[in-house]
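Yeah, one chain of the complex is gone here, protein chain that is, but the others are all in their spots.
This part shows subunit A:
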Amino acid sequence: MLGMWKTNAPDEFVSVKFDMEMREGSSPSDGASSTPNSSGRRRNSAEAKEGLGFIMCKRLVQMMQGNIWISLNPLASAQSMTLVLRFQNRPSYGRATFAPGSSSEQPSSNPQFRGLRVILADDDALNRAVTKKLLEKLGCEVTAVSSGFECLSALNSAENSVRLVVLDIQMPEMDGFEVATRIRKVRSRSWPLIIAVTASAEDNVWERCLQMGMNGMIRKPVLLQGMADELQRVLQRAGEGL
């Protein structure tokens, strides 16, 4: 009989329990031996005689953060053995598709980006035009806006269909950080995804971006390959549930 349950511990671990029934006359190969007690006195499992093999198993299992024990029947003979194994929760490597071919292929051949709905916010007309074209070249469907306010209202009216927001950090009135904070107040960490665009060469910009709930960052000037790489990285991480 096999059962699985989650402990009260933080969701880091999952336990799997094996219950093995032991019928009379049969014994596990390295089995525990038990002596029927003719006086009928019950013994707890800790007092049951354990074979060397079983002791070794027990040691190994406990080293692996699990446990193994024998349950006795009222006659103090081995009734069942229980094995508990503990596994660490790992993100599943889901259905994220990897770009076909080598990196020497045109970034526009990546099928992942086709039809990806993007809102682009940049107050500079020139940068907006270039970045929009760049994203379209990669296959995205882009709505370009020129301020943080427009970005938020575009997101609201689009409901849940926008997958990604590309955000210039240095915008007057409402900067990218504030936009991201407002988005994350009402939306989950991975929908929509947010990629920051910054001219800053400072090291701690990335940390700030992360703190504000952003998923990626690109430095200006924005290059086709650079955007493709960061887009792919961000989508992949989202697919892994990180």
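FYI, a residue touches a chain if its C-beta (ideal position, glycine included) is under 8 Å from a C-beta of that chain, and two chains touch if they have at least 3 such contacts; residues count from 1.
One rule holds in what follows: contacts and distances are computed from a predicted model.
S.K.: Identify the UniProt protein name of the omitted chain, choosing among "NADH dehydrogenase [ubiquinone] flavoprotein 2, mitochondrial", "Histidine-containing phosphotransfer protein", "Prefoldin subunit 6" or "Nuclear cap-binding protein subunit 2".
M.R.: "Histidine-containing phosphotransfer protein"
S.K.: If the hidden chain were put back, which of A:Met63, A:Leu126 or A:Val186 would touch it?
M.R.: The missing chain is touched by A:Leu126.
S.K.: Name, in rising order, the residues on subunit A that touch the hidden chain in the full complex.
M.R.: Subunit A touches the missing chain through residues 124-127, 129-130, 133-134, 137, 170, 199, 220-224.
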